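Showing chain A:
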Amino acid sequence: MNPVNYLYLAALLFTIGAAGVVIRRNAIVLFMCVELMLNACNLAFVTFSRLHGNLDGQIIAFFTMVVAAAEVVVGLAIIVTIFRSRHSASVDDASLMKL
Partner candidate 1 sequence: MTHAATVHSLWTTAAAAPDKIPSPHVEYGQLSPTLIVLGAAIVGVLVEAFIPRRQRYVAQLFVSVVALAAAFAAVIGLAAGGYGTSKARVAAMGAIAVDGPALFLQGTILLVALVAVFTFAERRLDPVVHGNRVDSFAAQAAAVPGGDAEKAAVKAGFTTTEVFPLVLFAVGGMLVFPSANDLLTLFVALEVFSLPLYILCALARRQRTLSQEAAVKYFLLGAFSSAFLLFGIALLYGYAGTVSYSGIADVVDGQVRNVTPALAGTMGNDALLLIGGAMVLMGLLFKIGAVPFHMWTPDVYQGAPTPVTGFMAAATKVAAFGALLRLLYVVLPGLRWDWRPVMWGVAIVTMLGGAIVAVTQTDVKRLLAYSSIAHAGFILAGVIATTPDGISSVLFYLAAYSFVTLGAFAVVTLVRDAGGEATHLSKWAGLGRRSPLVAAVFAVFLLAFAGIPLTSGFAGKFAVFKAAADGGAGPLVVIGVISSAIAAFFYIRVIVLMFFSEPRTDGPSVAVPSPLTSSAIAIGVAVTLVLGVAPQYFLDLASQAGVFVR
Partner candidate 2 sequence: MSFPLLTATALVPALGAVATAAVPAAQRAAAKWVALGFSLVTLALAAVVLVRFDPGGAHFQLTESHPWIKDFGVRYELGVDGIAVALIALTAVLIPFIILAGWHDADPLEGARPNRRWRPTQGFFALILMVEAMVVISFEATDVFLFYIFFEAMLIPMYFLIGGFGDRAGGRSEEETATQRSYAAVKFLLYNLAGGLIMLAAVVGLYAVTADQLGTGTFSLQEIVQARTGGHLDMATSTERLLFLGFFFAFAVKAPLWPLHTWLPNAMGESTAPVAVLITAVVDKVGTFAMLRFCLQLFPEASKWATPAILILALISIIYGALLAIGQRDIKRLIAYASISHFGFIILGIFAMTTQGQGGATLYMVNHGVSTAALMLVAGFLITRRGSRLIADYGGVQKVAPVLAGTFLIGGLATLSLPGLAPFISEFLVLVGTFSRYPVFGVIATVGIVLAALYVLILYQRTMTGPVKDEVRSMPDLRVRELVVVAPLIALLIFLGVYPKPLADIVNPAVDHTMSVVDKKDPKPDHPVTDAGWFSYSPKSEGASHGGAQHEGAHHNGAHHDGASGGAK
């Protein structure tokens, strides 16, 4: 199979993730969409790595995973705090500051 198709898939996943961020309200889902985007990036890295025939892309993917994990730690912590004080995970509820 042409590896380029993986790139299309990556782009698709990235777009789905981005659309999810824009559309969904639940902070957890939003966050998952971001993760999806990161994973789309990983897929792209790996594919390019394969296409170029060097290992850089694969290594980057590992870095990405680590970063994503760190992001999860921080992100979930924040989301959980706000959930506890508001009893809601909807990002639209967190709109006290505006204009």
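Convention: a contact is a pair of C-beta atoms (placed from the backbone, for glycine too) under 8 Å apart; a residue touches a chain by one contact, two chains touch by 3 or more; residues count from 1.
Selection rule, in plain terms: all candidates are chains of the complex that A comes from, given by their letters.
Predicted model only: the values in this text are computed from it and were never measured.
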Chain touching chain A (counting every copy) in this complex, out of 1 or 2: 1
In the complex with candidate 1, residue positions of chain A that touch it: 2-4, 7, 10, 14, 17-18, 21, 27, 30-31, 34, 37-38, 40-41, 44-45, 47-58, 60, 63-64, 67, 70-71, 74-75, 77-79, 81-82, 84-86, 91, 94-98
